[in-house]
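Questions regarding the structure given below will be posed in turn.
Missing here: one protein chain of the complex. Every other protein chain is in place.
Chain nomenclature is as follows: A and B, assigned in order of appearance, with residue numbering initiated at 1 for each chain independently.
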Amino acid sequence: MDEVNKGTNKKQQLKLITLTSDFEKQSRGVGSMEAVAYEICPDAKVIHLAHGIPDFGITEGANILETIKRSFTGGVGNYHVCVVDPGVGTPRKAIIIKTKRGDHFIGPDNGVLIPAARLLGIEKVVQITNQKYMRQPVSPIFHGRDVFTPAAAHLASGVAIESFGPEIAIKDLTPPPYEDAKVLMKGKDGKESIIEAQVIHISKFGSLGVNIVASDFDQFPLKLKEKCNVIFKGVKSQTVPMMFATTFGEVPQGNPLIMKDDYGRLEIAVNCGSFAEKYGVKMKDKITITKV
Amino acid sequence: MDEVNKGTNKKQQLKLITLTSDFEKQSRGVGSMEAVAYEICPDAKVIHLAHGIPDFGITEGANILETIKRSFTGGVGNYHVCVVDPGVGTPRKAIIIKTKRGDHFIGPDNGVLIPAARLLGIEKVVQITNQKYMRQPVSPIFHGRDVFTPAAAHLASGVAIESFGPEIAIKDLTPPPYEDAKVLMKGKDGKESIIEAQVIHISKFGSLGVNIVASDFDQFPLKLKEKCNVIFKGVKSQTVPMMFATTFGEVPQGNPLIMKDDYGRLEIAVNCGSFAEKYGVKMKDKITITKV
Partner (left out) sequence: MDEVNKGTNKKQQLKLITLTSDFEKQSRGVGSMEAVAYEICPDAKVIHLAHGIPDFGITEGANILETIKRSFTGGVGNYHVCVVDPGVGTPRKAIIIKTKRGDHFIGPDNGVLIPAARLLGIEKVVQITNQKYMRQPVSPIFHGRDVFTPAAAHLASGVAIESFGPEIAIKDLTPPPYEDAKVLMKGKDGKESIIEAQVIHISKFGSLGVNIVASDFDQFPLKLKEKCNVIFKGVKSQTVPMMFATTFGEVPQGNPLIMKDDYGRLEIAVNCGSFAEKYGVKMKDKITITKV
């Protein structure tokens, strides 16, 4: 009995449905999805992971979903809905991705779910075609409410992933909006290595998220407290030298730094300031990192 | 026993209290109302339907509440609080509207609750006067926290609507900020009919919500894929021809379209763009629709 309880305990009771969208924050679209989730699965907890993503911002949305690996430890019992869906109303597929950790991602097949799902290991992908698990009539322009959130809530209620529709091969999915940056090994012992990367997030504070995986960065020949050059190729081409630090406070106020972020990638920031504003950087700008 | 359980099942367990306001999104006013709801009715679920409605925006607030008909199926057990309340502190009444579907609307008697309540059928209106169900002392400027939300939470806890105060005749309510647009039948077989309408919502994406009921629009002599002229009479007078479509993807990117929205009315949009910005349209602008 105790053994059984161990297995079915707490973990099974906690059903988290997260919602992420390019809808306006705290707007009726967001509230509608929350209501649908509770109507179908009253014992789930709905968490608004992020809304107000720039319109049709697949890059930004994909990056925000990456948060899940580090901030959610649940895995099993976690259902993540993402509605950044410029293709709604076209024949783009609605999909569920089951990951090896147990998390499920639900949303459009436009690449937005891939980076976050890859971080947890993609196990299986299913297309949502079963009308039974959609809210009827299905709005041609609001699949977040009528297709994706219902799927998440039905999964949370115990419906098997196979019930939603046919399996899709991973290779047939729409590719993600960005791949991980690669460290290009150059020079003797890699001492002249460079990284070609891209801005995939700009925070409220004006800090940049870049598509470099923290563990990949460890291969780059740069030690903590050393400086690197970050070359920006946006509107304005410029080279900004900055320290590789653990946190903001290690550089004087107003100075730039590069550090590991909270979610497994690298972040470029200014201590107590906005990097994006100070240096005129925009989303998707390309950057190159070299040793000083 | 089973019979009893059937009756008291799921549906009764799900008590949804929705909050809509012109307070800043995720601000202390919003958080305060959520706390009050849980303190009075701990087993309710609070959903933030929409906040950040333009200050004193009765038209916009009324339109947002209309969402409830389509996005919430509950009816019984659903309590919708709306705090767009420029008259707080004046003798305007605080009211509860019970609808035929079972939803209750709670807020000021300034017309903001009427359009949404009408969609569900107004059954009964009660003025909130019983101090027992208010949070004491009642702030003269924050009835959302001290009058409306407590009323919703007490209703959710099982207090009868009659306990809150005297009944009010529907005809004595403050009229709504807009009425439904009418199709004016003209010409032989109605072939020259026009619609005089008004912008009652502008979304984050710049799409316009108009006060035309979708089923009324079906009387207008326009078939899917056909074009109509939409004449705007705001700051800039202009005629915009556009296709009547089911969804965005049916017109080329950047092109305008008119379609049924997710909530029972008509929407005017640009595929992958902002109609409001492109054509300089503002809230409450008058429009006329004619056949091309």
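Here is the rule we use: a residue touches a chain if its C-beta (ideal position, glycine included) is under 8 Å from a C-beta of that chain, and two chains touch if they have at least 3 such contacts.
Since we're looking at a predicted model, the values are computed, not measured.
Visitor: Of B:Gly121, B:Pro140 or B:Pro166, which sits in contact with the chain we cannot see?
Guide: B:Pro140
Visitor: Could I get the residues of chain A that touch the absent chain, sorted low to high?
Guide: 10, 13-14, 16, 18, 25-26, 30, 45, 47-52, 64, 67, 71-74, 203-205, 246-250, 259, 261-263, 272
Visitor: Which chain B residues touch the hidden chain?
Guide: These residues of chain B touch the chain that is not shown: 23-28, 30-32, 34-36, 38-39, 42, 52, 55-56, 86-90, 139-142, 145.
Keep this in mind: only the chains that are shown with their structure count from here on.
Visitor: At what distance in angstrom does the C-alpha mean of chain B lie from that of chain A?
Guide: 32
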